[in-house]
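All protein chains of the complex are present and in place, except for one that has been dropped.
The block that comes next holds chain A.
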Amino acid sequence: MFGEKAVELVKEVNRNKDSLSPYNTDLIEQVNKEICGLIEQNMEDANASIAGSSNTAAYIPTVNVRHLSVQRNLRCLLSYHHNRVRCLRNMRWEFGSLLPPEIKSNLSSSEAAWFSSYSTSLAKYMRSIGDDGGVNLGADMKPPKSLYIEVRCLLDYGKHQLGDGTVILLKKNTRYYLPRTDCEELIRLEIFEHLIN
């Protein structure tokens, strides 16, 4: 049956909705081959019809079926790439501009290029808003209630520079009382835990 391999790709994206599986070069190559093969066969039959050697209308259903299969394959391929890029875009907002190496190794080279260009445009846009140096759209995902918050460090992170220039050493299971703006990113990356009360 045509289009089986292409659906395999879509299933793969469907299985890992929140993460990226390794870019499946192998399967994509196979789907490409199938598409090329179908188009070539169609050309052949179409040319045979034009030459008028056989009953001209006989091949119409065949060509039709093949053409539909080509369209289907294309749709699956495009959907695979589109949904991967969507996931990648979400990752920019969740992980920040630096992706963990495990994820990076799963990207194709054009996906990696897309990610860095998306990051650049986003940074440029954020700098351009307002008068004084722009707005960080990644900050304050929830409305702030106080300037300082209490946090607990979840791992031995090492040195970290705060917004005012002081450097502190983050150790596992230590508590800090810090400006909210300094903590937010680290909380999102699960280095800090926000303590309430």
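The rule is simple: a contact is a pair of C-beta atoms (placed from the backbone, for glycine too) under 8 Å apart; a residue touches a chain by one contact, two chains touch by 3 or more; residues count from 1.
Keep in mind that, in the parts below, contacts and distances are computed from a predicted model.
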(request) Determine which name in "cysteine desulfurase", "DNA replication complex GINS protein PSF3", "peptide chain release factor N(5)-glutamine methyltransferase" or "Ribosomal RNA-processing protein 41" the UniProt entry assigns to the undisplayed chain of the complex. (result) "DNA replication complex GINS protein PSF3"
(request) Return the single residue from A:L27, A:M91 or A:M126 that touches the missing chain. (result) A:M91
(request) Among A:N64, A:S97, A:T120 or A:Q161, choose the residue that contacts the chain missing from this document, as touch is defined above. (result) A:N64
(message) Given that one chain is not shown, which residue among A:V10, A:L27, A:A112 or A:I168 touches it?
(response) A:V10
(request) Since one chain isn't shown, list which residues of chain A touch it in the complete complex. (result) 1-3, 7, 10-11, 13-14, 17-19, 41, 45, 58-62, 64-66, 68-69, 72, 75-76, 78-79, 82-83, 90-91, 93-95, 100, 102-103, 142-143, 145, 149, 183-184, 187-190, 194, 196-197
